[in-house]
Every structure is written in C-alpha cells, then in structure tokens.
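Removed: one protein chain of the complex. Kept in place: all other protein chains.
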Amino acid sequence: MYMYYAVRVNGLSCKDPAAVVSDDFFFAGADKLRDTTSERYGYSALTVQIPGLNTQGQRYARVDLAPGAIFPPHYHPRAAETALVLEGSVYFGFVSSYPDNKLFAKVLSKGDVFAVPQGLMHFLYNNGTAPAALYASLSSQNPGLVLLADALFAGALPDDLLAKTLLTDKHTVDSIRANFRPS
Amino acid sequence: MYMYYAVRVNGLSCKDPAAVVSDDFFFAGADKLRDTTSERYGYSALTVQIPGLNTQGQRYARVDLAPGAIFPPHYHPRAAETALVLEGSVYFGFVSSYPDNKLFAKVLSKGDVFAVPQGLMHFLYNNGTAPAALYASLSSQNPGLVLLADALFAGALPDDLLAKTLLTDKHTVDSIRANFRPS
Amino acid sequence: MYMYYAVRVNGLSCKDPAAVVSDDFFFAGADKLRDTTSERYGYSALTVQIPGLNTQGQRYARVDLAPGAIFPPHYHPRAAETALVLEGSVYFGFVSSYPDNKLFAKVLSKGDVFAVPQGLMHFLYNNGTAPAALYASLSSQNPGLVLLADALFAGALPDDLLAKTLLTDKHTVDSIRANFRPS
Amino acid sequence: MYMYYAVRVNGLSCKDPAAVVSDDFFFAGADKLRDTTSERYGYSALTVQIPGLNTQGQRYARVDLAPGAIFPPHYHPRAAETALVLEGSVYFGFVSSYPDNKLFAKVLSKGDVFAVPQGLMHFLYNNGTAPAALYASLSSQNPGLVLLADALFAGALPDDLLAKTLLTDKHTVDSIRANFRPS
Amino acid sequence: MYMYYAVRVNGLSCKDPAAVVSDDFFFAGADKLRDTTSERYGYSALTVQIPGLNTQGQRYARVDLAPGAIFPPHYHPRAAETALVLEGSVYFGFVSSYPDNKLFAKVLSKGDVFAVPQGLMHFLYNNGTAPAALYASLSSQNPGLVLLADALFAGALPDDLLAKTLLTDKHTVDSIRANFRPS
Partner (left out) sequence: MYMYYAVRVNGLSCKDPAAVVSDDFFFAGADKLRDTTSERYGYSALTVQIPGLNTQGQRYARVDLAPGAIFPPHYHPRAAETALVLEGSVYFGFVSSYPDNKLFAKVLSKGDVFAVPQGLMHFLYNNGTAPAALYASLSSQNPGLVLLADALFAGALPDDLLAKTLLTDKHTVDSIRANFRPS
C-alpha cells in the first residue's frame, strides 16, 4: 500500500501506512432501506465510501427507488456499470449509440444482474408496488454522472437550440423547462 | 509498423507491411463544403478515413453546419473532443456533470479552438448567416456517438418513463416523440 | 457496441450487432443459496456470466460459505476486489505486502462492504452458524485466482524447497501435502 | 470536472471548479498567418494553450512554413500525430523503422490530412511559392519533440562517435556541426 | 523530461530539469557479490535505485543466493518479471493459477533467462555449491512483493483459519508458526 504523509493522489490525501486501519477498507449499511420521499425523482443513490479504494479503479453505490420512482436516463462519462437487484422489481435498460438507438432492457427481480457498456445512456424504473434497491458497481474511481433531462433543461442552453434539438417549438420547451428551474 | 497478413486488430485487417503505401496514411477533401440541406438537423459529419490510424488512438472528422443548423446536444462515450473552426461562426458549448449542469460555451470564429472533456454533453449551433465548418479531433479510435434527443425519443423508452423523466405529461412526450418516429 | 462477425476479442467471438439481445447483458440467480456440502473448503463461487461485459474490465461472482467454511487465503493476479455481504456473517480480511504482513480484517454482516487492493492475499471465514453469501466485484475481465495452499502444496514444488520455505522439516511438509494430492 | 484547490495534476495546478470559466476551454488565433522570417528553418509552431485539456490526452498546434521552409525531420517520443493542411502546399512524410527506412510521403494541399504513427520520424517541406500552414493533433498531453539534426549536432556527442555514426570523417562532422553551435 | 520544482509524482519529488545530471540515470554495483549469511532464507535482493526511472514503468533488482538458499515462493501484485542468471546455477519456476497449479520450472545457468507472467507465484532455489546471482526486471515502478509463507504465518491470521486452509490441525500450524514469530 503506497501511502505517504502529505502526498495526494486523485485529490485525496494518503495516510501514513502505519496509521491505516481495517476501517479504511470498510463500509456499513448498504442493506438499509433509504427514505426517498423527498427526492425529485423518488430515487436515492448512496456512494459506498471506502478510502482504501483510492487508485483501485472502482466505485460502488446503493440505489433505492420508491414504487413508481425512476432513476431517469443518465450516463457515466468514464465508466461501465453493472448492478445487482437487492430488493423489489425494477425495469432496467440502456439505449445503444447513434444511429441505432436500440433499447436493451429487462424487468429484473432480486438476484438479477444487468450490465451497461461504458458511457451508454441507461435508466431504472420501479414499476412495482414495493420499494426496490440495487447495488451498482462502476469501473472507475471517478465515473461522473450526467442526467440527460437536467443536461438539456436545467442548464443555460438557449431555448431555440433546445426547440431545434427536440424538433418542436419554444412553447413546448418552455413548458418543460419550467419544471427544471426554481422560480 | 506491426502489420501481418490475416491479423485483425480492432476489427480491421492488417496489411502486409510490404504492401503498405503512402495513401494508407492520407485523406483528401477535409476543406470541401458539404451539402447539408437534406439532413434532419442541417449538419453533416464526415469521418476522416485513414487506415494507418488503426491502433493510434485518434479519430478526426469535418463537420458542416448550414446557417441556423445545429449539431444537437450529444456526447462521445469513449473520447474527449477538441475542434477548430474552419469557416463561419458557431456557438459551441458543453454542460458539466450533475448536479452543476453548468454551461461552458463561446461563439467561435474561424481559427478558434474549443475543447470538451471526456464524455460530456456538447453541441454546435450555427447562428450566423453563412455556412460553418469545423475540424474535430477525438481522443479515441472508437469514440462512439449518442444524440441525447434520439436516445430519449427515437428508441423504445416507455412513454410514462419519459414523462416522469421530463417532469411533464404523456401528451407532451407524445407530441415530441411523433417527430422522432417515421409514420 | 463494436461487435463484428468473425472478430474475436479476449478469446471471445463477437456477435453481429444486429443479433445482440437484452439477455446478452443479463444474469439471473445471484440471490440463490447454493449447496456447498460437497466442496473441499465448503465454499462455492459462481461467476456472473454476461457476454456483453466483454472488454468492459469487470467481473462479478456470488460466493456461498457454509457455517464454518472458508474461502482460503488467495489472490487475484490482475484485479482489486470489493464484496458486499448478502446474507449471514463473515470474517473477511487481507494481509499487506512484505515485510509488514499486517492483517486488515473485519467481521462483516449483511449490507457491509469490504475492499481488497489489487493483488493482495485475502480470505473469507464464515464463523457464524448460518450460511453466508457475498457478491464480489473484480476490476478485471480476467482477474485470475491463486489459492496459496494449492500453489504451495498441490503442484510439483520440491519437498526440500517447501520445507525451507516454511522453516520446517520435510516430514511436516509431507504430512500437509498428503491432503492436497489424490492418492 | 475534477479540480481542487492546491491539487496539481501533470504539474498543472487545478482550479476550483466554481471558478472555471468558458475561456479555460478556448483558444483563439489558430488561423493567423505567423511571421517565420526570423526562424532558423523558416517554420513556426504555435501550441494551442487550453488549460481545460489537462488530463484529456491531447495536444494541438498550428505550424507555419514560409516558401522553401522545412520543419526538419523530428519525432514525438510519446505521441502519434495527424495534421490538416490549412493553407498552401506541403510535402509531408515519415520514414518507417529500422531496417526498412521506407519513406511514406505525399504532396498535400489545403484540406488534405496525413497521419504519422506513434514515435516515427517525420518532416514537412513547403516546396511551393506561398506560405503553408497546418493544424496538428497529437495523441498525448506531453508529446515531446526531438529534432534529429539537433539531437545529433547541437548537443555534446563526441566527434568520433558522430563520424562513425554517419560513416564519414571528423572533418565532415565538424563542417556540419559548426552551423549548429553558436560561435 | 517533465520535472518541476515542488511537484511530486508517485510520491517522489521531481527535480528542476536544469538540475538533473547523468547520475540521476545511473546505478553502480549490480555485479557485486553480496553477503547473504545473515539473511533468514539466505537470499538478498538489492533494488537498482535510479531516480530518472520515475514514471517509466520499470524496476530492476540484483538477487544473490547462497548455496542451498532459496527466494521462497512469492509474487508481485502489480508486475510481470523476467530474470537473467549472472552467476551460478538456480532452479527457477512458477506455478500457474487455480485449478491447474502446474509447475513451470528450469534449472538455469549463467546467461539463461526465465519469464514469469504478471502476478503468478514464483521461486528461486540455488541447488548448486557456488553462490548464484540474477538480474531481475519488473514491469512496474511499484511491483510490490508478497512472500506466501509470511503472508500465511507471519501475520495475525487466526489459527483455525490456517488449519482449515492447510487441511491440517492447529498443532501443525502452531509448529510452523513458531518459526515465523519472534519470541
């Protein structure tokens, strides 16, 4: 274990090897149901915080979805993802790249695993009546996250660019955008 | 140059080194204005085809945009991009990742260069009155391309998932979707 | 998805992209208790078989341990590992490299996660009274597996080399070795 | 965008993400003819300075060549290169590795693109009557540059080593060397 | 050479390029016989210390073995290894991964070279009557080292885990362990 006083790797400071303890490789609570009622889309993502994973090229998260909730279409700019269903039922899919835009999706139950290639857009949809939860593995320490709807509507893209993008009119764009911008 | 009969790297067959010629490293025509009038968004992307670039980790393209045309918000799952404006004027930008969704953009003129970090959503908009053209460099032999609007509306995502994603109703989703699906 | 007829990557043949289906990214049954009674050490490792993971740099497995069973000290020559406890209780640890040989270990319960840096020796021990199970994520498509006891005793290492290695005599070596070699 | 106060990556300090602006991804002037009359070989190379390219694995430059000027045989120790002709006409080539030493070269005009595999010796020669300019893309943030004539004659290589290298006598070596060393 | 005041790469501080000297790329004494009589296993490993190798992905060492001495079974978590015999005779081998545990080994003489794939367990045994020495090349700046016997017996692994691992009883484990722990 290469750790030095005052050395920082990936923006994280490294501990003196003599001070490293077992808890630096440990995280508890990935089985705990999380309240998602206050979340915009009804999902919650909890990153597994393990200092000892620094430089090991991996990241993990628990994702909870209330009944009817979605983790809306998104992608990770620097990672592939694979997820295991821990509880409930979830419709999980990804769309292949241009020009095919082909949907690859399955309704998953507990114990099912689904994989998403590097960088492709994917989503989760809890179309059941019970809470659902997944354990996601990402192939990068710094996968990044882009929510497509936010990227399009929450930022400062010009209205006319968005209207052209969606092959629609500014009125429709504005009606959607209103929900992405706090008044 | 490591090339063998009957060996394929990245899906491309390798030539006998004795048969390799200068034209295997050459491409002509990246300065030619291309007709974009028949394109859906008014843009055209021409990949620079150079067999000798196999395994060198790069890809290049010329992009043309008619006046008023856009290269709609998109990303490359496996590459960063930098582009040089060859002709005209273009509004070029990208949006940072969740939760910031911050727009970084500039109106570019001939001779300007703009860079997009790996995997982030970016767009081009020719808001001038003359055709615009760019020369794009991508940091992967196989960058991939995802158009956000197509990924959301052209594939088989369920309507209710899309409505939830856009924080809107199915009627609005259907009105947009109609333009992305051939009748 | 870059897949071609007759192209093989990592020894796996690639499907025609038009023939790829959702099931190529899917695996079922990672929640199923597996019978480990017939196994030498009382553990069972089930690789998550997902063809679409080819080239994505990841591998996953479910590991079952009967009460009292161990997954004996081992390492993966080409991967770091992180595991989530799905059921039961397990003592999970790794030993740092020479000359420290320091033990980092925890008794884990359901929902706990533990990480092992690339290539270090680690082990599992179900010291509870109920079956235990984990979901392991490895940071390589081809992590490899070396069981230390097998590497030392099951192969053809000379007896005197082993005696010197263990700072003991050939008699002790032979007494251990007898259990690793079918008569 | 992973940027932290006081963190340095590749020797560059990272900005606070909140302080990053569009100009950090922008460079102007790659279309401007540059005066090369005071240059030893009659060429000028202008690096495209874009702070936001840090960690993205790319570098770009504009190269100007007066009529009759050369960018003498050189290589980049850590990059492949591809260049687009922006103006004029240029003879562009590279030589394959030992023992073939085969020349791959073309006379290029505006809009032509030529590629050089990683690390191979290449050159530019403006054999026209008008200024020529290229836009070069390199597949590394830190490609490096070695001019072969300088590496041989401008440094402190022993004369007899050089004479043996060139299969000639010290007198000839000295006559060439005189031009590479300020008196 | 990218070196900056106050920049640290891989935990090593980089020199000002103007202060770098030839000795930063030099190491003397890899031909010197080393006394190994005080060593536990009778071997000695001397790392070739060359500051200028930082970031070049290599490490080198001279290994001496007294007659009858061993470099006990070990592996490098992050490197492949190749070694050249400088003096004497040595039995050099590695064991393939689970479940084959196949021994690949040769008795080597001066001038012989043997290679070990990334991460596999290997050993040296001087079964001659004269001192032996090797020059080892490792494919990582930070290969790491794990001695299997130490990893099993020198750390704090529970006795019952070890007994189960070796398919033996605690008494045998304790008899071996006594030699690995200072009293």
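Note that the chains take the letters A, B, C, D and E in the order they are written out, and that residue 1 is the start of every chain.
We take it that a contact is a pair of C-beta atoms (placed from the backbone, for glycine too) under 8 Å apart; a residue touches a chain by one contact, two chains touch by 3 or more.
Bear in mind the structure is a predicted one, so any value in this text is a computation, not a measurement.
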List the chain E residues touching the unshown chain?
1, 17, 20-32, 48, 50, 52-53, 56-58, 60, 80, 82, 84, 86, 93-94, 96-97, 100, 104-106, 108-118, 135, 137, 139
Note that chain D touches the absent chain at residues 40-41, 70, 72-78, 91, 93, 95, 97-99, 101-103, 117-121, 123, 125, 144-158, 161, 164-168, 172, 175-176, 179-180
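Assume only the chains that are shown with their structure count from here on.
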Taking each chain's centre as the mean of its Cα atoms, which chain lies farthest from chain C?
D
In whole angstrom, what separates the CA-based centres of chain A and chain B?
24
Chain B and chain C have mean C-alpha positions lying a whole-number Å distance apart equal to 42
List, in ascending order, every residue of chain A touching at least 2 other chains.
93, 97, 105, 117-118
